[in-house]
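One protein chain omitted, others in place.
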Amino acid sequence: MLKISTAPHMNSPQDTRSIMRDVVIALMPALVAAVLIFGLNALTVVLTAVAACVAFEYLTCRYLLKSTPTTGNLSAVVTGLLLAYNLPSNMPIWMILIGSFVAIVIGKMAFGGIGKNVFNPALVGRVFLFISFPVQMTSWPKPDFLNFLNTDVETGATTLGILKHIDAESSATKLVGGLENLPDYGQMFLGYTGGCLGEVSALALLIGFAYLLWRRVIGWHIPFYYISTVFLITGIMWLNGGNIQVEPITQILSGGLLLGAIFMATDYATTPMSRKGQIVFAIGCGILTVIIRRWSVYPEGVSFAILIMNAFVPLIDYFTIPRVFGTGRK
Amino acid sequence: MSNKTFHIGGIHPDKHKITTNKPIEDAGLPEIAYIPVKQHIGSPAKILVSKGDKVKVGTLLADADGIVSADVHSSVSGEVLKVEEIEGEFGYLEQMITVKVEGDEWEESIDRSPDIIKEITLSPEEIIAKIREAGIVGMGGAGYPTPIKTTIPEGKKVEYLIINGIECEPYLTADDRLMVEKAEQIIVGAKILNKVLGIQNAIIAVDENKPNAIEVLRKITRSYVGVNVQVMQTKYPQGAEKQLIEAVTGREVPSGKLPVDVGCIVQNVGTVNAIYEAVQKNKPLFERVVTVSGDAAENPSNFMVRVGTPASYLINKVHGNPAEIGKIIFGGPMMGTSAVNINAPITKLSSGILLFKDDHSFKPEETACIRCGKCVDACPVGLRPFAIASQVRDGDYHEMKQLHVLDCIECGSCAYICPARIPLLDYCKLGKYELKKSK
Partner (left out) sequence: MSGIIISNILILGGTALIAAIVLYFVAQKFKVEENPKIEQIEALLPGANCGACGKAGCHAFAVACANSSETEFKDLFCTVGGQAVMDKVASEMGYVAAVKEPCVAVLKCNGTCQNAPDKVIYTGMKSCRMANRISVGRSGCPNGCLRFGDCVKACPFGAIKMDEVTGIPVVDENKCTSCGACVRTCPRGLYEIRPKNNGVRVYVACSNTQKGALARKNCKAACIGCMKCSKICEAVKVENNLSYIPTTVSAEEFGASLAENCPTGAIICTKNSSSAEVKNEQ
């Protein structure tokens, strides 16, 4: 029997599932880096978070919403990965489960599922954990290259933590103590530094970024404008006699900036639709990140910056409606 | 420096131009030709023949009824079997003239010699009259009668004549082959239109993915004044009239206005070739180049096909196995229509017949919008298809209008690109339909 349908009769090879699969692939180098740096603990955290997120999404769809489970589109896997990447590698399992629950059920499914959530689910989960369990969320295992079974739980501060610490004391004693603990650029670039398990290796994240660009999953705009804004503002502060804290290259390589800019500020559902809007969003994220890092009590501001800008997305979308062809030029 | 293209949106679908190097073959004559009397926009032509009449190739079968209408000529010689409503492409009944083919006898007035006549002796008015008598319509797919388009309204001035050789639809290569094989005819046709419009500024716009056509056209245009080739960057939907004007001249046709309002006239290469044949060779429009392709076509090719040839005849020609064919598309895969009737005839507007296997015939299930914004990026008109879809679902007409749904050119870029497989084009069409109905 002949089939009939409306035009177009072909579709782009990219569908929701393939996009999510590409994001998962792009996140893999960072996972490898995390296992190399933090040992198998990192893998446990990641697997727990992914399994929990997928399970919660499946259960919510099945029993709460009574609809066909949407786990097949792999978006829960991405959420799980991103949540895990935002946790320290020695996070207790039960906390990861709570984080996953908040991320998927409250952050995503409560809004109506994929595409309808206002806030990035992984960040919702992370911030929830961050506020609820500050101690566990800020005890960063020290990097220990290739020691997979990393049983001793020696912890230290992140680069940004050290910088914040300096700030608190330096008003009197100008940059003493702690500074020698700062990793150099090379260490930060490769990821041999304390921090959340997925955010430490700039190299791995940039490989993922290149892959996403090549697969045309994301555009370069958001990461570029986000990172440039941070670089510019901290650069100006640095040149105006700022101290080591605002040294722009350290700012970019440390903390969750690259992870956030590449993978979370580019989340489709929670960012503006139009190019113009995306640029506004990215610049806003950049400004907020610097403000939080520099002046708030927290050393790290990427999660909060992105979540706050998420809330502005409808407004940005409203003001950046693209111009319709044949109307109002010149 | 990269070549020119339009600036808002656009996509790059897989080209599948598998028939680019297949020369145009003569499709031969079907046993029976079904010639519809409405192959254009406007009122159907008035039928002049009746059952039992003997007709020749080029005999006038039906006369244009009113200004927005076009003559229909016989494409075959033989006996008129019946004049009645027959199931067309969509299964709806259409008025058709059925001719039983006997031999291949042409009207004497048609010049069948292969020589190219370069001298243009007729005056602009005589040329337009010839175009009208030949029943020429826009062969790119719109089917707007050409005489109206070439008659410039009072007070308007035309500066550019753009010959559309873009053919941005995947699979189709009919225009491509026509440009390679009938380049000089097209260029003389452009000169004829130049004379009608009183300008010396015809631009043949060709996508850069047609190197053969570009080479041939460039070589020949050297010896013609006032006809130039413009190579364009490949992007869909560059062949859309307004997008092409913007790409070539940088001018935007305002919403709700016509190309002539910005001093441009766009003609498809097929139409220009038909104009050449009508004016210089006295040959009415009764045959055209059709690409028959798709993954269910064993031997895809380009054919010179008489209007009225049933699609099934061409499907046999490419050894399409009827059991394998899941879908038959008239036109390209982006904007073409899927046919219900395998015997539906080729018309002046059919640029291609695509045969898809079963696994390419089903539309994927619609899933939830992930707000990726790809439809916004892709829309060449700068619309927000995702927003239109949600307004259409809610039935909010006022909001639909605010979203400029009536400016949609129905190119299908949004639905092609959507990773959630939302039939965005369907929603836009539905919105347009509802808005027009509610007026």
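By written order: A and B. Residues from 1 in each chain.
The rule we apply is simple: contacts are C-beta pairs under 8 Å (C-beta built on N, C-alpha and C of every residue); 3 or more make two chains touch, one makes a residue touch a chain.
Computed from a predicted model, the values in this text were never measured in an experiment.
Novice: Please pick, from B:E208, B:E366 or B:D396, the residue that touches the omitted chain in the full complex.
Specialist: Candidates B:E208, B:E366 or B:D396; residue touching the omitted chain: B:E366.
Novice: Give the residue, chosen from B:E252, B:D377 or B:D426, that touches the chain omitted from the document.
Specialist: If we include the chain that is not displayed, B:D426 is the one touching it.
Novice: Can you list, in ascending order, the chain A residues touching the missing chain?
Specialist: 1-6
Novice: Could you please point out the chain B residues that touch the chain left off the display?
Specialist: 87, 90-93, 337-338, 340, 361-363, 366, 423, 426-427, 429-430, 433-434
As a convention for this text, only the chains that are shown with their structure count from here on.
Novice: I'd like to verify one number: the distance from the centre of chain A to the centre of chain B, where each centre is the average of its C-alpha atoms, in whole angstrom.
Specialist: A distance of 49 Å separates the two centres.
Novice: Per the contact definition, I'd like the list of chain A residues that touch chain B in the complex.
Specialist: So the residues of chain A touching chain B come out as 2-16, 18-19, 70, 73, 75, 113-116, 268-270, 272-275, 278, 321-327, 329.
Novice: Which residues of chain B touch chain A in their complex?
Specialist: Going through chain B, the ones touching chain A are 8, 11, 13-14, 170, 242-243, 246, 252-257, 325-329, 333-340, 342, 354, 356, 358, 360-364, 367-373, 376-377, 380-384, 386, 404, 407, 410, 412, 415-421, 423, 425-426, 429.
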